[in-house]
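What follows is a structure written as structure tokens; I'll ask about it next.
Note that one protein chain of the assembly has been removed; the remaining protein chains are unaltered in position.
Chain IDs A and B follow the sequence of writing; residue 1 opens each chain.
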Amino acid sequence: MVESRRIRIKTNGNSEITDITGRVAREIDDSSIENGIATVFAVGSTAGIATIEYESGLMADFRSSWDRLVPANMDYQHNRAWGDGNGHSHVRASILGSSLTVPFTEKRMLLGTWQQIVCVDFDNRPRSREIVVQIIGE
Amino acid sequence: MVESRRIRIKTNGNSEITDITGRVAREIDDSSIENGIATVFAVGSTAGIATIEYESGLMADFRSSWDRLVPANMDYQHNRAWGDGNGHSHVRASILGSSLTVPFTEKRMLLGTWQQIVCVDFDNRPRSREIVVQIIGE
Partner (left out) sequence: MVESRRIRIKTNGNSEITDITGRVAREIDDSSIENGIATVFAVGSTAGIATIEYESGLMADFRSSWDRLVPANMDYQHNRAWGDGNGHSHVRASILGSSLTVPFTEKRMLLGTWQQIVCVDFDNRPRSREIVVQIIGE
């Protein structure tokens, strides 16, 4: 069985991190599937999906790590060509990854206690984001 | 239902990025599955799979980011032991990731308009690459 569901969020961009664990859990709960996997997929090329302990100190650490690893203020050829200033957003999103697959049994995701599912919006402006939750199982 | 398909590409290595979106779409189209997920998996330890906006400026930015993050010209113990000079290729491929799972409905992948599926060949020489597209659904 396959059920395809969507989550929509609004973000401020600039590496804003949104905890979507509860939203994904609800989609699994509302589906007719008891055991399986949920593939969480960020539609678009400047956002990524990850798991992380959703805690304010760590959110700051995660953002500053990306600022250091893939700085916004470097010379990106993407920015020269398109003028939208979000070359770093694309590179970060590709490295973090757009898909995450989470197992669940009896409708409960097998996450750790301090392990949340997040969408990281690396774009340099506010965005509406669509996230697909593709649920497969029995 | 499960269908296992292969894509074969030739690359020049050295972080060459190949857009395989159309190839993956064709495999889904040729399958008997309407709704589900496609797991795109790079066979081998020096290539990775990602989504990115396939645009020439960004391709240069992506490559130069990897050159900065995991430089080729550092001292790698892998190179000392094996003499093949591709220690950086292995590290980059592991960080980027070898598998990507993409949802689709009515045979259409739920990608953004500027979101392509790519294989990044980090090896330091031309390679023939096998990519598995494992399609699961109904």
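Rule of thumb we're sticking to: a residue touches a chain if its C-beta (ideal position, glycine included) is under 8 Å from a C-beta of that chain, and two chains touch if they have at least 3 such contacts.
Bear in mind that the values here come from a model prediction, so they are computed numbers and not experimental data.
Even with one chain removed from view, subunit B keeps its contact list with that chain: residues 1-2, 4, 39, 41, 43-45, 69-70, 76-82, 87, 90-91, 93-95, 97-99, 101, 132, 134, 136.
Touching the omitted chain from subunit A are residues 35-37, 50-53, 55-58, 60-62, 65, 69, 95-97, 100-103, 105, 110-112, 114-115, 136-138.
Keep in mind that, in the parts below, only the chains that are shown with their structure count from here on.
Remark: rotation between subunit A and subunit B after Cα superposition is 120° (nearest 5).
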